[in-house]
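Structure, as structure tokens:
The complex is shown incomplete by one protein chain, all other protein chains being positioned as in the whole.
Up next is chain A:
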Amino acid sequence: MVSVHRPSRGYRVFQGINGVLLTLVVVLTLYPFLNIVARSFSGEHQIRAGQVTLWPKGFNLTTYKVVFHDSMFWRNYGNTVLYTVVSTVIAMFLTTCYAYVLSKKHLRGRTALVGVAVFTMFFTGGLIPNYVLVTHLGLKNSVWAIALPNAISVFNLLVMKAFFESLPTELEEAAQIDGLSTYGTLLKVVLPLSKAVVATMALFYSVSFWNSWFSAFLYMDRAELMPVTVYLRNIILGATGGSNAGAAQAQLTQVGANIQAVTIVLTALPILCVYPFVQRYFVSGVMLGAVKG
């Protein structure tokens, strides 16, 4: 009993080392981000001279003003919000419906439906066939080109299916006896009990849509349709892509290091703000699906 209240010396040493190591990890993870924040408030030549670490040098807000006045940045930012919201809503709707169906063990053809989903995890049509398909369906240059092809992530689907399977069947039986239809059971009984997994999946989807750039890059033909990630990628990679030597490359370095930093901060900010609030569902959400019985 003593050991419960007073941990052994070895254990305390272990905890001490643990604490130090984990603090180091936190510092290592935070440093790059703090550095970017510091850069975003610093002067261009202080950054170039490598003087900025954790604290801004040559503090100024002009870069923020410049970026705030760039209409293309805000336009693309708006696109990102739109694409993320639309895609997440569609993805959540489809994934929930699909997962709920798959969790019903008595359903005939269930294995085939799982098979269809899992098949796409291992085999894809490839870049060009996908492009041809999306183009011929007339989805190009619209939000549907981004939302529809990525609507169901099989990983998320399987996690959700496992979660639904872990709900006691008695609950649903009781609901049916009380006269709820299938949809009623899903909406009024199952979903309210599944807030954890729904929040987790919504977070997964929205983060991945927020950060994605490739499908937009592929299917959008005009700059004003691009999400902010493509804008960001262009000013960062454009400035460091060294292979096309010559005058063109030299001009590019003009997109200042401080402008890059400001854009990164502004792009990462919303996700950073949302994260802490959803995170409490996060652990239980994923774990509940995984650990059964």
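The rule is short, and it goes like this: a residue touches a chain if its C-beta (ideal position, glycine included) is under 8 Å from a C-beta of that chain, and two chains touch if they have at least 3 such contacts; residues count from 1.
As a working rule, contacts and distances are computed from a predicted model.
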The chain missing from this complex carries, among "Branched-chain amino acid ABC transporter permease", "Extracellular solute-binding protein", "Aspartyl/glutamyl-tRNA(Asn/Gln) amidotransferase subunit B" or "Cytochrome bd-I ubiquinol oxidase subunit 2 apoprotein", the UniProt name "Extracellular solute-binding protein"
Out of A:Arg12, A:Arg48 or A:Lys65, which residue would touch the omitted chain in the full complex?
A:Arg48
Return the single residue from A:Ala162, A:Val230 or A:Ala261 that touches the missing chain.
A:Val230
Counting contacts across the full complex, list the positions on chain A that touch the omitted chain.
45, 48-50, 72, 127-128, 131-132, 135, 217-218, 221-223, 226, 230-231, 233-248, 250-255, 257
